[in-house]
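With one protein chain withheld, the remaining protein chains of the complex are depicted in position.
Residue numbering begins at 1 within each chain, and the chains themselves are lettered A, B and C in the order written.
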Amino acid sequence: MSVFIALLIFCTFLCLYRVGKGPTAPDRTVAIDILGTLVVGFAAIFSIITKKDIYMNIGISWALLSFIGTLALAKYLEGRGFDE
Amino acid sequence: MSESIGLGLLIVGIAFDVVGCIGLVRLPDIYNRLQAATKCVTLGTCMILLSVVFYTGIGPISSKAVLCIWFVLLTSPTGAHAIARAAHRSGIRLWEGSFMDKYAEDHEGTEDKV
Amino acid sequence: MKRFLHFLILLVVWVMLTWSVHWQDLLVGFVVALLAEIMLGDIFPTGVVKVFYPRRFFWLVVYSVDFFWYVILANFDVAYRVLNIYLPIRPGIVKVRTRLKTDMARTFLANSITLTPGTLCVDFVGDHIYVHWINITSEDPEEETELIVRKFEKLLERIFE
Partner (left out) sequence: MHDIEKEIRESKSGMTMIVKTIVRFAMGIIILFGAYIVLYGHLTPGGGFAGGVILACGYIILTLAFGKDIALRKLSDQGASIMDNSGALAFIVIGLLGYTGGYFFLNFIDHGKRFELFSGGIIPLCNIAIALKVTASLFAIFIALAIFGKFISGLVEEEE
């Protein structure tokens, strides 16, 4: 299992590279969106290791919060207020 | 038996995750990156969650994993669509090697183009 | 009808979350699902009701299998393009036309386009979809429509319209 976690951490560093380098703001937004989905994978692997269902709660709420973040950033990039 | 199926799904899922993140780094402009990353990471994460179902059998963990698969499948392409539209409207042009851009042509000079 | 269906879906989700049929869990689930239904039942899309007719449900299963096959294909396609040294891509945004009318069908079409080989839905204006295509193989709008949209449109028409 530790091999899989190491590979996922490698993916996370690729995303962080894109967050740091990304020439424009939407590039960084994409990388953050993908990072949110990768965390769900982390939660799933931890729930396999420990056989506890609390990690799946974390996964569901993380998927939800990353969806909100993506929508808010997309709306900000379009140059509109959050409430219109 | 079910554990070996779970292990296989886990390996395939993480392989797709790695390919998606390599695509995020290698491809030239935001739209191509969005394509590679969204497709591969969505399917990869769904396969990891499916392997949870095979590892733990029917029970509280796998029912939550099924809910999570459903949620990721629903929200991930929607987020990709929102980012792509916002990027185009905020004035990010396509990569110079691109072939055509009907969206920019159709909105040339109109009020819609920000 | 729509609101009752929404309530049932919420109750099933509650049972999946708690994974228990003890009377206390079911009682609290009933109350919470009822409250959520009263608050948000009116914005639930009407088109979902149609899926639960038997014939449409059969086509939904067929569509799911078809869609899953295309998703697998899309991933191998992306892997081929990303891991190749020469990056064989020829990207661009094309405009295709759809004949679907209802909101649910259009939403599912757009999300399916995003997850299948080489295409990404950028915007929906009127009847036209702007699609970012990673490897353009034709310039004729009819042929593009045939390649990108038709394969899902036939099934989605039977499910949601």
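Quick note on the criterion: a contact is a pair of C-beta atoms (placed from the backbone, for glycine too) under 8 Å apart; a residue touches a chain by one contact, two chains touch by 3 or more.
Treat the numbers as computed from the prediction; the structure is a model and nothing was measured.
Visitor: Let's see if you follow the contact definition: name the visible chains touching the chain that is missing.
Guide: Even though it is not drawn, that chain still touches A, B, C.
Visitor: Considering the whole complex, which of C:E37, C:D77 or C:E144 touches the chain not shown?
Guide: The missing chain is touched by C:E37.
Visitor: Which chain B residues touch the hidden chain?
Guide: 67, 71, 74-75, 78, 81-82, 85
Visitor: Could you pull out which residues of chain A are in touch with the chain that's been left out?
Guide: Touch set of chain A with respect to the missing chain: 53-54, 57, 60-61, 64-65, 67-68, 71-72, 74-75, 81-84.
Visitor: Go through chain C and note every residue touching the omitted chain.
Guide: 6, 9-10, 13-14, 17-18, 22, 24-25, 28, 32-33, 35-37, 39-46, 48, 103-104, 106-107, 110-111, 121, 123-124
Basically, only the chains that are shown with their structure count from here on.
Visitor: What's the contact topology between the chains, one of line, ring, star, complete, other?
Guide: If you draw each chain as a dot and join those that touch, you get an open line.
Visitor: Just the number, please: Cα centre separation of chain A and chain B in whole Å.
Guide: 11
Visitor: Would you mind listing the residues of chain C that make contact with two or more other chains?
Guide: Residues of chain C never touch two or more of the other chains.
Visitor: Pull out every residue in chain B that's touching 2 or more other chains.
Guide: 20, 22, 34, 38, 42, 60, 64, 67, 78, 80, 85
Visitor: Help me check something: in the complex, which residues belonging to chain A touch chain B?
Guide: So the residues of chain A in touch with chain B come to 4, 7-8, 10-11, 14-15, 17-18, 24-27, 29-31, 33-34, 37-38, 40-41, 44-45, 47-48, 51-53, 56-57, 59-60, 63-64, 66-67, 70-71, 73-75, 77-79.
Visitor: Touching residues of chain B toward chain A in the complex: what are they?
Guide: On the chain B side, the touching residues are 6, 10-11, 13-14, 17-18, 20-22, 24-25, 30, 33-34, 37-38, 41-42, 44-45, 48-49, 51-52, 55-56, 60-61, 64-65, 67-68, 71-72, 75-76, 78-80, 82-83, 85-87, 89-90, 92, 114.
Visitor: Flag every residue of chain C that touches chain B in the complex, lowest number first.
Guide: The touching residues are 13, 16-19, 71-72, 74-75, 78-79, 81-83, 87, 89-95, 110-111, 114-115, 118-123, 130, 132, 134, 136, 139.
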